[in-house]
Every structure is written in structure tokens, then in C-alpha cells.
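Missing here: one protein chain of the complex. Every other protein chain is in place.
We just call them A and B in the order they show up, numbering each chain from 1.
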């Protein structure tokens, strides 16, 4: 058994600007699900080859040569991938070095954490091609203020990495030369925690976000009690009190 | 038939600081609805004459010389104008050059996009006059973080254009001399897209924002399929693949 703490997914079709064709989406879905239940998996990093992180859907699949049913399958699959990221038991980090547009921008917005090089940029330019970025708007509108998302969606103009950071689309912006190092530092930090604890916390965090305050506190108070009842919950607290490093079961 | 791509609405009662009296609100409502269904209308810009964008409600209408029913009509009409902006088929841009307070600040917060000169400022000072900015708080609380909105609402103190940009109330801040040029650049960019596509996208974006993720993706995936079935949807994609400029039906 390989001791696998981190799982790297690389979008590796730079010639096609890492377009999220239906085949690419299915491969991404399968990659994300790969060993999802493995207790050794602690964190996933999604990066890309080439100067474009991802240009979004493959437009050649969206002409009227394909049926509306085929189009529907493309968007359904894409939405499933985006929801899978949030429902996955371990945190998923986007490591972006370049341009992320349309569903590529949606992918960044859907990850739990996103680190980008300062040369990266982000856009939802579908409107310029007559195809409004409505599905990317779901993730974008939950990541940045409405005024920022609206300008991006209605004009298609890109925002810089710094603007994306300012408005909440990114967690961190670093010089290109430090991108991998900084991302791995975050991944490593996450991988040093108990997978069981992180999974419990991630699920509760995403679930409570849309609940009213009372329901949210009711849910998460129970999560805290359940967390304490885990072996790793008690180990962590005991290690802290005993001033030693914890040894996680998971 | 005039080929009308952009519709300018100007608040033009600078002597009264562009107060949103009931008459002004009804005029604004009628202006916003003007040719809303015209296929030539692509974008609306709301600006103002004088150093105050708008000072909010006309307090003379809110004394006890008017009945509670009259007061209720003022707030109902104002709320209808603000919701109309979001439900309108084309994007509405606020172009702000000066002070926007109370319902004036609410108007800026309600627009899809807001561009302001760097001398502009924003406040919800009703609390200082014994009339808490509760209706402006609806739009403000959906534009900026709760901590920022709370301080503005509880103290009445203004924030600068830069702070407003930082916190999501504005899309862009520019020097006064470039305000019109920068706003028109955005308006022109929007007007270069298909009205049909933009309208479909705007409606879906605003609708999905408050939905849970699964419902939001279900709605917008269908919007994408519908968008592709539009003549302008197919024209845009074909033009892109053929490397030519699209010619929109709308």
C-alpha cells in the first residue's frame, strides 16, 4: 500500500487550452473520486499544464450538430463535478498559473482553496460568444460580491489575480516561482491533520452555510460533540494538554 | 425607428439633492420601464446632475402631516423600483459622481454594476435623524459584508469610494475626469452582446443566487441548454469557430 497523503490532478491537454470537454469532465470526475474513500488521502490539488488553466467547455461540443440532450449532458456532468468538489471528504485546492475562463473559472471558484500566481487572470466571457456563463455564475456568484460577478458576467472582461484575491475568488496570490511551494505548504499543513476530523468539519461547514443561524448552530454543535467522540478528537486534545504531538488514527 | 442601444436616465433635481420623492420614484420607475421590451435597448445607465447623486427619500413627505398609508406607499414604490432594477431584462449601471445617501445609496447597491468617481462617498445616515435605513439595508446588506453594513447603518458615517470598492458596493472607481468614459466603455461592451442572451443570463443569475447549490445548477444547466437553442447562441459559437465577428439577431 502506497502511503498517499496528497493526490495531484493535472489538466493535461494544453494544446486544447485544457478545455473541459465531456470526456475531460468525466476523467476529472473519475480522478476526483479516485481513492476518495482511502484513509490515506488527505488533500487533492488540481493544477494544469501550459499557460491556460482551463478555457471552459469545448465549444465544438456545443454547436447544433449535437442534440440538446447532448448539451444537457455536458452541463449536467460539469455541475456534478463542481458539486462533487464540495461534497468530497477531503479539501480540494486549485493551483492556478495562467488564464481560467468560463467553466475553468467555475472550477477555481468551486474548489475549497485556490492559490494563484500573480500572472493569472479570471474571466467569464461566454456572453461575448452568445453563450452567457450561467453555470459558472453559480460558483462565481457564491465566491465574489454580486457587483463584481455581474460586471464579469455582463462584459466578459477578465480580472487580475490581485482583484480575484481582493474579492474572495482566491485564497492567496504569489509570484509564479513560489506557486508550487506555497500551495504545497497549504496542502502539507492540511495533510498533517486527521482526515476524519477534516472530513467531518468540511461537510458541516458547507452544509451550515446556507442555513439560518439557529439551525446552523444546532447542526454544528452536534458536529462538535461528534468530533470530540472520535478517537482523533480525544487524541488531539490530550496531546495538546500533555504538550506533545498528536498521533492520528487516520 | 431610432436604433437605441443605451438608455440614459438622469436624476435631475440637483437643487433638492436629487431626493427620491414619491413623484421622483414614479418618474424613475417609468423611465426604467421605458421601452424595456424594445429589442434595441441593450443597457441602461443611471446618473445624476449636481454634486449629490441622491440624498434618499424626501423627508418632507415623511412627517406626520402625511398618513401612515402615504408613508407606506413611498416605501412600497421605492422597493418596487429597486426590485425592478434586478428584474429588468437589460443590465443597469449606476454612474456615481458625488454623495449617495440612504435610498440614494440603496439605488447604487441595487444596480447590476456601479462605477464611481474617486470623490464619491456613500452613507446610510437615517439613524441620525431617527429613521433607521431599514429598506436601504436590504440592498446594502446584500452588497457588502455584514460588519461593514452594520457600522454604516448604526453610525451613519460615510465610506469613501475606495472603501465601497473594497467591500463590493462598487464595481470600479476612477478619477472624476474618466468617469463617463469608463462607464461608457462598460456600457458599450455590454451593448455589443446579444440582448436576448444577456437577458436570459441576468434573470438566471439573480434567481439562482439565493438557491441551494443543487437547485441552482439544475436551473442554470437548463438555462445553458435554452441559451444554445437561441439563434444568437448558435451564431456566437459558429462565429467563434469560424473566427469571424458574430451578427446578432437581437
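Criterion: contacts are C-beta pairs under 8 Å (C-beta built on N, C-alpha and C of every residue); 3 or more make two chains touch, one makes a residue touch a chain.
The structure presented is a predicted model; accordingly, all values stated were derived computationally and were not measured.
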Per the touch definition above, residue among B:16, B:71 or B:119 touching the missing chain: B:71
Sites on chain A contacted by the missing partner chain, in the whole complex: 91, 112-114, 142-144, 166-172, 186, 189-190, 192-194, 197-198, 200-202, 204-205, 208-209, 212-214, 216-218, 220-225, 227-230, 232-241, 246, 248
Hidden partner interface residues of chain B, rising order: 59-60, 62-64, 68, 71-72, 75-76, 78-79, 82-83, 86, 127-135, 137-138, 141-142, 144-151, 153-157, 166-167, 210
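The criterion applied here is as follows: only the chains that are shown with their structure count from here on.
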Rotation angle (°) superposing Cα atoms of chain A on chain B, nearest 5: 120
Computed distance of Cα centres, chain B from chain A, in Å: 31
